[in-house]
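The complex appears here without one of its protein chains, the remainder shown in place.
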Amino acid sequence: MLRGTGTAVSGEMRNTMKTRADDHVMLVHGGGGEMTRRFLDAHVLPGLANEFLDPLLDSAVLPPVEGSLCMTTDAFVVQPLEFPGGDIGRLAVCGTINDLAVMGARPLALSLALVMEEGLPLAVLDRVMASIAGAAGEAGTPVVTGDTKVVERNRGDGLLITTAGLGVLDEGPRLAPGRIEAGDEILVTGPIAEHGLAVMVAREGLGITSRLESDAAPLAGLVEAMVSSGGEVKFLRDPTRGGVAGVVADLVEDTGLGVEIEEEALPVPAPVRHAAELLGLDPLTVANEGKIVVVAAKGAGERVLEACHAHPRGKGAVRIGRMVRAEPPLAELITSIGGRRIIQRPYGEELPRIC
Amino acid sequence: MCLAVPGKIIAVHDPLEFYRKGTVDFQGSRVEVSLAMVPEAEMGDWVLVHAGLAITRLEESEARETWKYLEEAGMILEHQEDEEHH
Partner (left out) sequence: MKNIIEAVTRACADLDEVRIMEVCGTHTVSLFRSGIRSVLPPGVRLVSGPGCPVCVTSQGYIDAVIEVSARPGVTLCTYGDMVRVPGRTGSLEAHRGRGARIEVCYSVLDALRRAEENPGEEVVFVAVGFETTAPATALAVLEADRKGLGNFTILNGHKRVMPALRALLAGSDLPLDGFLLPGHVSVIIGSGAYRDLVDRYHKACVVAGFEAEQLLEGILALVNQMARGTPALENVYGVAVSPEGNTQALDCLDRVFEPVDTVWRAMGTIPESGFALRAAFDRFDAEKRFGLVQGEDTHPPGCRCGEVIQGRAEPRDCTLFGEACTFENPVGPCMVSSEGTCAAWYRYGGVR
């Protein structure tokens, strides 16, 4: 993520980090002794309590499970730590849950590793932990094990989180790019570009305030609704970094087929569109944390969309395009005037432009 | 070489100064913008903003004509008003 000073904690937060000793994280909290125990009891464990975590053993013991296991992990370094609609904690849970969900796996358990910078305000940590507990609760998936470390001031970004997730794949055809064929329909489960823009706008220094909110949400339930809708779902991917453009570029690369997306069909809410214009960004390249791009069999889209609409997290789902046979295979946008242009994976971090 | 975006002035600060500033609304996103180059622009006026500076005043109806994504917003508002009347 964009860093201003090389340490991405805001100036305001840095000032807060210099105040009273008992208001912030200290090196001794990560030392492993009594202080660590008390710190965990006061600030980390309470919201997470569950039968697998509570014994606090070196490893959590989980019950036996039938089916192939899925495992995923992600590190979260977002700045600012807190933004409208969420925070790094919510992101860390939802991101990992969704990586399991888009494989068609049922999430079973999460691990949580925190690296905190000395001086991180405890009030911030408490809010982030509450978000983690909330998101895990929403996802119905317990945090069963974890770790905390504290690093010296100016060696961290305030707070870095790594989560890993374990899930199980039930029997049945796997969701995989290999199943995709020309004619398959491409859907998205709701409005795009909300998360990335909300976070960018929330960064200090840009001088913009907005009502945009991150869409971060756990989606295992939505995936289940789609997969059991009666319409054939072949492949899912969440358009996080790189946005829908990144997923579409992946589809072309993985299948050797072309992709056509209809610009008029893209669900971009007016305030999001306007904020993107302001910063010179293309909504297709902006990150989403609560949406899924779906490839459904030709003719199956309607059923899948109905299932989405019936689920609280899929209200704005729409068809946005299709897989096509094309030589060479390209990802193309059919523009509002009926022209065409290429959709490319964005270079990396999109920056606000004036030109 | 210039991204400039239309928005509506919803507040004016330092009204007596050449360096007056205002808050411009872009359908929910708000930016503190310098109004120094548009001395004739008032509260409620639409302006074209480039890199934090309003570079000209716009007629609202013409702005909605030129920037289609503004029209959408207009339509949403009308719909909401309809609902309130029923």
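Read from first to last, the chains carry the letters A and B; within each, the first residue is number 1.
Throughout what follows, a residue touches a chain if its C-beta (ideal position, glycine included) is under 8 Å from a C-beta of that chain, and two chains touch if they have at least 3 such contacts.
Fair warning: this is a prediction, and the values are worked out from it, not measured in the lab.
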| request: Consider the whole complex, including the chain that is not shown, and state which of A:T36, A:T209 or A:Q344 touches that chain. | output: A:Q344
| note | Which of A:V115, A:L187 or A:I208 touches the missing chain? It is A:I208
| task | Over the whole complex, note the residues of chain B touching the chain we left out. | result | 1-4, 19, 31-32, 34, 36-39, 48, 50-53, 55-56, 58-59, 62-63, 65-68
| For chain A, the residues touching the chain missing from this view | 2-6, 205-208, 278-280, 282, 330, 333-342, 344, 347, 351-355
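In the analysis below, only the chains that are shown with their structure count from here on.
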| query | Contact residues on chain A for chain B in the complex? | reply | 201, 207-212, 270-271, 273-275, 277-278, 280, 353-355
| For chain B, which residues are in contact with chain A within the complex? | 1-3, 5, 7, 26-32, 49-52, 69, 72-73, 76
